[in-house]
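Comments concern the structure below.
Of the protein chains in this complex, one is absent; all others appear in place.
Chain lettering (A and B) follows the sequence in which the chains are written, and residue indices restart at 1 in each chain.
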Amino acid sequence: MSISRETAINLVLALLLLAVPFIAMQLGKPFYVTLATRMAILGLAAIGLNIALGLGGLVSFGHAAFFGIGGYAAGILASHAFSGQPLDFGLFAVPGSKLMPVIWAVAILAGGLLAAAIGSISLRTSGVYFIMITLAFAQMTYYFAISWPAYGGEDGLSITIRNTFPGVNTLVPQNYFLICYALLVVGLVLFAVLRDSRFGAALQASRQNEVRVASVGIAPFRIKLAAFVISGMITALAGALYADLNRFVSPSMLSWHMSGEFIVLIILGGVGRLCGPLAGAMLFVMFEYILGGLTERWQFFLGLLLLGVVLFARGGLIGLLAGRARHG
Amino acid sequence: MQTALFIEQILNGLQLGVMLFLMAAGLTLIFGVMGLINLAHGSLYMVGAFACAAVAGATGSFWLGLAASLAAAAAAGALVEILVIRRLYERDHLDQVLATFALILILSEGTRWLFGSFPLYLDIPPLLQGTVPIPGGSRYQLYRLAIIGVGVAVAVGLFLLISRTRLGMRIRAGESDREMIGALGVDIRTLYTVVFALGAALAGLAGAMVGALQSVQVGMGEPVLILAFVVIVIGGIGSIKGALVGALLVGLTDTMGRFLLPQLFGVFMDPSRAGLVGGAVASMLIYIVMAVILAVRPQGLFAAKG
Partner (left out) sequence: MAEAVLAIRDLCKSFGALRATENVSIDLVPGEIHALIGPNGAGKSTLIHQIAGTLKPDSGEIEFLGSPVSHLGAAERARMGLGRSFQVSSLAPEFSALRNVMLAVQSRQGTSFRFFKPVMRDATLVEPAMEALERAGLKDRARVPAAELSHGERRQLEIAIALALGSRAFLLDEPMAGMGPEGSKTLTGFLDGLRREAPILLVEHDMDAVFALADRISVLVYGRVIATGTVEEIRSDPEVRRAYLGGAE
């Protein structure tokens, strides 16, 4: 079986990321493990967005809402587990948890519900309206998090000790990297499977031509809503991982800069490409680290780079290396 | 006293509303004529505020500062249009979002480079200091009333500009048919630059005026930008009338919500909890209003076109 050029590049990228922590430990630079973990998590968040944006053409400028709700799911559950106080929902109460699988499930559920709510209103519109509305709803969650003092309000919420995973010591940075890396791979596989499925066919077709999709008897709204929900779930999971990486959640995870960053990751890597988000996250984190070390003004140069990519290098890194996308 | 407080809050809401209108008018004009979504509009607001604060600080005159804010924002707008924006008209919205997001990074960081990280302060000009009596026995800041006045004047001016002048005619033609206006022999590149600079000047004016009420700092334009988005989504993208109605609606809803909701929740909750819940709901109120309006009219109240 021959491997396409894109597949080869994807494998190289994935292996490269996997190698970073081991090389870092050899070199005695444990900080690089954290950088690699950040790459994996941001990559996963952007994979979520890539389902909506890359496959479905839904330019969501509000994915920080899902990232943040995932983060807060982790922070809130952990804080209740730490204090021993159950979460009081009025009618019923649930205990907190420090178990990552439980936290992930809650994050995914919360992200999915929020995406269903935001999506069912935003998807009634399209184009610029959709961009602005998703942005506005994300901003709503941001202001809510700031004005609601129970979980730290503007100051955010600390996770005292990193949450646990059965059989793994998550306090060891390499172990936590491997957990995040494994979930990243699951995300990549999920993306690839969805893209090639009937659902993915309908989704990609509705990006290209919505009228055509309806005229063969498929209602595009439901397809897009489902995609948006799946997308929100994955990004929320990444948010929970991010909270555990930093052991801290704050409204900044919900801010519109975050939403913008996710789009940036995808554009840097390549819109709609399997490993576009991963490539973008690796580039972005590296860029941030290297430039951030050279100058305080690194965002200025990031802006210039981004402008250059949008104006002159469409297709991103994967597009540059592997050429245009092919559809069977 | 309650009446006076109420009137004061209404005036605050109007002041926020006209300020949002100045932002939203430019955004909606730029979208209506050029089909462009401009995230960097908030940066032009910031440019106006910094120009005003810097010039007022150097010369001691707020009015020179105000003139400088208009000039600087318009110039920055024209420059950005010529260097970057005009390459984006034919691109999809994703590219526009990204390029203008990049512009925000550049303009914000560039401003920080020039002016440092500390906020600047801008004094209210002596002419407009002090307060005036309002019904109910209280007094209200003259400067805020002046902002409302400027906003109304700009709104009237814009309507006249668009309905009565040659430039306005070209703008309307550009909104309805982009090819036709080229065929009419109008220099479309210049028209676009002028429209963009006009929108930028309005944003700069808003920034300068608000600069005297708050501190002038990097990032000040972003919350306003997002509110302006809510405004034009509610009003209908491309419609100046929609921007006006939407801006007043958002300004009043936000201000009155923050004022009334805690009191409303106080009817059936203890005061501290009511303040908490009321405050949290009020912070989300305009987005809820937006959601309701969109559920009924997905294209906004005064959709200019489908």
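By definition in this document, a contact is a pair of C-beta atoms (placed from the backbone, for glycine too) under 8 Å apart; a residue touches a chain by one contact, two chains touch by 3 or more.
Here the structure is a predicted model, which is why all the values come from computation and not from measurement.
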Query raised in the report: Where does the absent chain make contact, in terms of the chains shown?
Result: A
Query - Touch with the omitted chain, as defined above, among A:A226, A:I263 or A:A281 - result: A:A226
**Report entry** Sole residue of A:L87, A:L109 or A:L194 that reaches the chain not shown, by the stated touch rule
**Finding:** A:L194
Report summary line: By the document's definition of touch, the residue of A:A8, A:A214 or A:L320 touching the omitted chain is A:A214
**Report entry** Absent-chain interface as seen on chain A, which is shown
**Finding:** 193-194, 196-202, 204-205, 208-209, 211-220, 223, 226, 325, 327-328
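Please note the rule applied: only the chains that are shown with their structure count from here on.
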Query - Separation of mean Cα positions, chain B and chain A [Å, integer] - result: 31
Report task. Write out the stretch or stretches of chain A touching chain B in their complex. Result -> 53, 59, 61, 121, 124-125, 127-129, 131-133, 135-137, 139-140, 143-144, 146-149, 256, 260, 263-264, 267, 271, 297, 299-300, 302-304, 306-307, 310-311, 314
Report task. Can you check the complex and tell me which residues of chain B touch chain A? Result -> 31, 37, 84, 87, 93-95, 97-99, 101-106, 108-110, 112-113, 222, 226, 229-230, 232-233, 237, 276, 279-280, 282-284, 287-288, 290-291, 294-295, 298-300
